[in-house]
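If you scroll down you'll find the structure; I have some questions about it.
Shown here: the complex without one of its protein chains, the others still in place.
Order of writing sets the labels: A and B. Residues in every chain begin at 1.
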Amino acid sequence: MNETILKVEKLNKNFGGVAAIVNVSFEVKKGELLGIIGPNGSGKTTLVNLLTGFVKPDSGRVFYQGIDITGKKPYKIAEMGIARTFQMVKPFYQLSAFKNLIIPLYSSRVRRLRGGMYGDRDDVAIDLLEDVGFERDSFVPYKIASSLPHGYLKRLELARCLALRPELLILDELFSGMSMSEVASTLPIIERLNGEGLTIIMVEHRLKELFRLAHRVIALNFGSKIADGLPGEIMNNEGVKAAYLGSEEEGEDA
Amino acid sequence: MLSSILIYGLINSVILALTAMGFSLTFGISGVANFAYGGFYILSGFLVWMLLHYLKFPFLLAIVVTVGIVGLLGFITYWIILLRVRGIALSEVIATFALGVGILELFRYLGFVTYEFTLPYLKKGTILIAGVPIDYQRLFIIGIGLALVLFLYFFTHHTRIGLSFRGIAQNERTAISLGIRSDRTAALSLAFGCAMGALAAIIILPLGIISINTGYEVLLIAVAVGIVGGLESVSGILIASLILGYTQVFTGTYLKPEWMMVVYLAAIVLVLTIKPSGLFGKFKELEERV
Partner (left out) sequence: MKFRKERLDRGIKARCEDIFALSSYREILYLLLPRVLPVVLLLVFPLLKDIVGLYWEKVLVITCAIALLSLSWDWMASVGLISLGQALFFGVGAYVTGSLNYAFKWSPLITIPLGTLGGALICTFLLLPVLRLRGVYFAIVTLTLPLLLMRFIETTKILGGTEGLSALTPLPSLWVELYVPVLALLLCLFGFRRLISEDYGLVLQGIRDNDRAVMSGAINIYWFKTQAVFLAALVGAFPGAFMTHYYQFVGMPAFALDYSILPLTAAVLGGVGTFAGPTIGAFILVPLSEVLRAFGTLRVVFYSAILIICIVGLPEGVFHFIRRKYHQFERMVEVG
């Protein structure tokens, strides 16, 4: 638990004069489940985009396993083992659910990790879907993605990340738009993944679930880090409470 | 020599900017790449010619009528063709491309390919500026070019339609929720783009003859200027026109006039390699173009 897997140093990002991320620094330890919270527009998704290379920072550095990954292309970062989900799920709608997973399975990272012992990608895909709670012997994994309900799409997104066999998983509001029962069935999956040693960063709006899962929580407001500590401390932090006042509802960022 | 280069470079730049403006305007507002632009450009030239020769219109009336008709055609194009394929980039591009080619090749078939098709100058004669003879037509081009830019600025910042144009350009969904009718605005953007193309055609075409191939060239210019400057920004268009315009005049003077066309290719490839969003592309930060 002591080895640092991700180190963020003084990250800054402006969008046309609006400061989206201001001087954010933090570290993530191997095997940790870090939660990142913040009201709407506090820069959570921007932070995820910065970490995964979809947006280039104005200044600051990101180190992953000691290697500087700042400004690297998204596919290079993914290749190194950081997988992310998107908040707005956009699967490949015309493909059936399991075929959606073929694409990450085709990457050179997966080929390398799986070596010669490969077998059929379709079988691997079905296994992965079962892992995230798709019923194996039903029609669900074979259904066209556009016909799946939202909760399944979110879990498909999760499976898409797991297909990469990541070492660091970044979940961008995985629970948003899920029903209570869907959340309840997804929580154990995340707990299990973390229990198997996967480092997870969870950006989340559903505070109750997050505080239950996370080992440590970082709170953002207006792009700055306002608190960093154990879930219990954050829950009672005055600054965090003030930031959430008036934006208490569990809505989704657009 | 130098003063001549400076002045003709400026004129050339304004010509490029005028030519490219209509295309960029439409693209910047509604995201429609109007590949029929060259077709409408040439259509305007022939329309004025026909009004003058067949219907004996006075020149000014012919200009006004033509700009009006072409603008209207742009508007109609949106409602009849583009509305049905809106949002499907593939279909939008193909439909407008086909329309432009159709217009141009129809004129070719009808025999509009001889040297008799020229438009008259607004005012004949030349004057000497800094020892360089310049005809009035080129002065008009500069004047109208400047007036158009000022008009555009005023229009987009201070009128209702102009503001809704900018609204749509920035965020279509939000604009719709604020009660801006996006389809009408997009149709208007196409109309304005086409009308501007028509105006540019009417003042630029008198410098040479109206030829079908100019139609394809116009599209080329619009695209080159757009790519160098960044398709969505007006200031980018102006600066790109200056860069391309002067480079062309320099190549024309010091190399050979035939090399002037090659400047476009070089510029496009260079800019796309170094800074793909264009020198002044506004959306470079967005994830759209990682």
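The criterion applied here is as follows: a residue touches a chain if its C-beta (ideal position, glycine included) is under 8 Å from a C-beta of that chain, and two chains touch if they have at least 3 such contacts.
In this text the structure is predicted, and so the values were computed from the model without any measurement.
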Omitted-chain contact residue, chosen from A:Arg121, A:Arg155 or A:His205: A:Arg121
Residue among A:Val22, A:Ile103, A:Leu187 or A:Leu213 that touches the chain left out of view: A:Ile103
Absent chain, residues of chain A that touch it: 52, 54, 73-76, 78-79, 83-84, 86, 90-95, 99, 102-110, 121, 142, 160-161, 163-164
Where the missing chain touches chain B, by residue: 27, 33, 35, 81, 84-85, 89-91, 93-95, 97-99, 101-102, 105-106, 108-109, 216-217, 219-220, 223-224, 226-227, 256, 258-259, 261-262, 264-265, 268-269, 272-273, 276, 287-290
